[in-house]
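The other protein chains are all here in position, but one chain of the complex has been omitted.
So that you can tell them apart, the chains are marked A and B in the order they are listed, and the count of residues begins at 1 in each.
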Amino acid sequence: MHLITVIEIIAILVGAFSGFIEARRKRMDVVGVFTVAFIAAFGGGTLRDILLDKRPLFWVIHEEYAILIFVLALVATPVIRTLRQIVSERLIVIADAVGLGLFSVAGVSSALDAHMPLFTASMMGVITGIFGGVMRDIVCNEVPMVFRDGKPYAICAFLGNWMFLLLGMNGFPHDFALWSSATFIVVFRLVTWKFDFRVGR
Amino acid sequence: MHLITVIEIIAILVGAFSGFIEARRKRMDVVGVFTVAFIAAFGGGTLRDILLDKRPLFWVIHEEYAILIFVLALVATPVIRTLRQIVSERLIVIADAVGLGLFSVAGVSSALDAHMPLFTASMMGVITGIFGGVMRDIVCNEVPMVFRDGKPYAICAFLGNWMFLLLGMNGFPHDFALWSSATFIVVFRLVTWKFDFRVGR
Partner (left out) sequence: MHLITVIEIIAILVGAFSGFIEARRKRMDVVGVFTVAFIAAFGGGTLRDILLDKRPLFWVIHEEYAILIFVLALVATPVIRTLRQIVSERLIVIADAVGLGLFSVAGVSSALDAHMPLFTASMMGVITGIFGGVMRDIVCNEVPMVFRDGKPYAICAFLGNWMFLLLGMNGFPHDFALWSSATFIVVFRLVTWKFDFRVGR
């Protein structure tokens, strides 16, 4: 299995896991738990693909990921309990940051393929990274967390996306631009999380 | 008028009616009542078609159904009162179950036409059957009922959709597969409703 596949699966599972937690907090049944986890995991990329008019969607091509979330949702209660015992909050934040870095930059790349202009492409990357969580919170009848906690989550993605765009415009190889920008997002996110940095309202 | 057209109209009216009730409960005006009824009736199929990138949408082809809801919304208050007097809750549940059966299996069929893989096709059927109600509840600022009441509504659709897929894969004629699966969903839904069966959280 390629490294990128492993990262992808872990990042999707972290997204789904955030949906499990939120759906349980709202006392949802198994249908709600699965749907909210699915939206949290795939919502951002799906919205990006609808805006770009790209098909087939990621979770149609990789149906195995959707099935994995389906199976986990059937046993969400023990899954949540087990994960909370064996995985620290720190590990979840790290896995989530890796997912944010990877999916944001991949979103920008996908928007460039669809001939989007630069600012739009940078936004498509942010949408990919954050709108899963936004839709999860809307379905759970909450004001989206990423819009109100003041933590530079979307901002990390936005800056890293521009690093990717600028490296590409200045002739750096695509792979180098992608990996260094994704790494930048991960590190920036973890540093601001570590020091509990907030943006002013 | 074909039987299927009659069933279609009744099922759409039941969806719209659920929107009338919910919008009124939230003290919406006529614009809200119409919009929520429209979303409740057509939202699931519209989301499916957007995900599958199919056009024209159902309510564009059958504009007469949209106009019917528009006219009913103008007189929603007497419509609700009259329906409540002449139609029992039992009849509404039956009509809704028939709609769930018909639209879910039709949604799977539509996804197969668009070359979706099996699990995705089964999900597209469930989305067709339940997301009208999900969007209705989101617009009305509620946690979607279908995600929290523990009643096997989406589950009936899911199992019936797989019955349709398995019958088709095993060489049964399309029409037999469609009607028997839709019937299965209707019966399963009504039996679980009758005995107030709940899935564990």
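Some points to look at:
Here, contacts are C-beta pairs under 8 Å (C-beta built on N, C-alpha and C of every residue); 3 or more make two chains touch, one makes a residue touch a chain.
Since the structure is predicted, the reported quantities are computational estimates derived from the model, not experimental observations.
From the options A:I7, A:V93 or A:V146, the residue with contact to the unseen chain in the full assembly is A:V146. Checked against the hidden chain, the listed residues B:V6, B:I67 or B:V191 yield one contact partner: B:I67. The residue touching the chain not shown here, chosen from B:V139, B:A157 or B:V186, is B:V139. Think of the hidden chain as still there; on chain B it touches residues 23, 26-32, 35-36, 46, 50, 53, 55, 57, 59-60, 63, 66-67, 70, 77, 138-141. On the side of chain A, the interface with the absent chain consists of residues 50-53, 116-117, 119-120, 123, 134, 138, 141-144, 146-150, 153-155, 199-201, using the contact rule stated above.
Convention: only the chains that are shown with their structure count from here on.
Chain A and chain B have centres, each the mean of its CA atoms, that are 31 Å apart.
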